[in-house]
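First the structure, which I've put down as structure tokens, then a few questions once you've had a look.
In this view, the complex is presented without one of its protein chains, the others remaining in place.
Presenting chain A:
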Amino acid sequence: MSEEQQVPFTSQQDMNQQDDTKTGDPETINVKVVSSSGDEVFFKIKRTTQLRKLLGAYANKVGKDVNTIRFLYDGTRISETDTPHSLEMEDNDTIDVMVEQVGGYSS
């Protein structure tokens, strides 16, 4: 259940250079977004692009409202203004997606 996805906002130039990125363009990294049920979606993203765009693209893809899901990197919530650069993300790193948790009693 995994598929490769070009983030729609990466510039045309980047898409043309897809082969270069495969061989390790330092400006772009591959990010794996893993849902709570284990489904994976792959994105290619510039290090300086705000992750907000990736999160929006993911939510769009899985058909969920971006405000109802939580994106975590190393267990910490990603904020809208974070970039792969600001989070010091590395190539092939994982972003976890979690849904709302509620609790009151053990069933």
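Structure notes:
Just so it is clear, contacts are C-beta pairs under 8 Å (C-beta built on N, C-alpha and C of every residue); 3 or more make two chains touch, one makes a residue touch a chain; residues count from 1.
Just so it is clear, contacts and distances are computed from a predicted model.
Looking at the choices "Ubiquitin-like protease family profile domain-containing protein", "Ribosomal RNA-processing protein 43", "Cytochrome b-c1 complex subunit Rieske, mitochondrial" or "Superoxide dismutase", the name in the UniProt record of the chain not drawn here is "Ubiquitin-like protease family profile domain-containing protein". In the complete assembly, the contact with the undisplayed chain comes from A:Tyr73, out of A:Phe43, A:Tyr58 or A:Tyr73.
Interface note: of A:Pro26, A:Gly63 or A:Gly103, the residue touching the hidden chain in the full complex is A:Gly103. Where chain A meets the chain that is not shown, the touching residues are 36-37, 67, 70, 72-77, 79, 96, 98-107.
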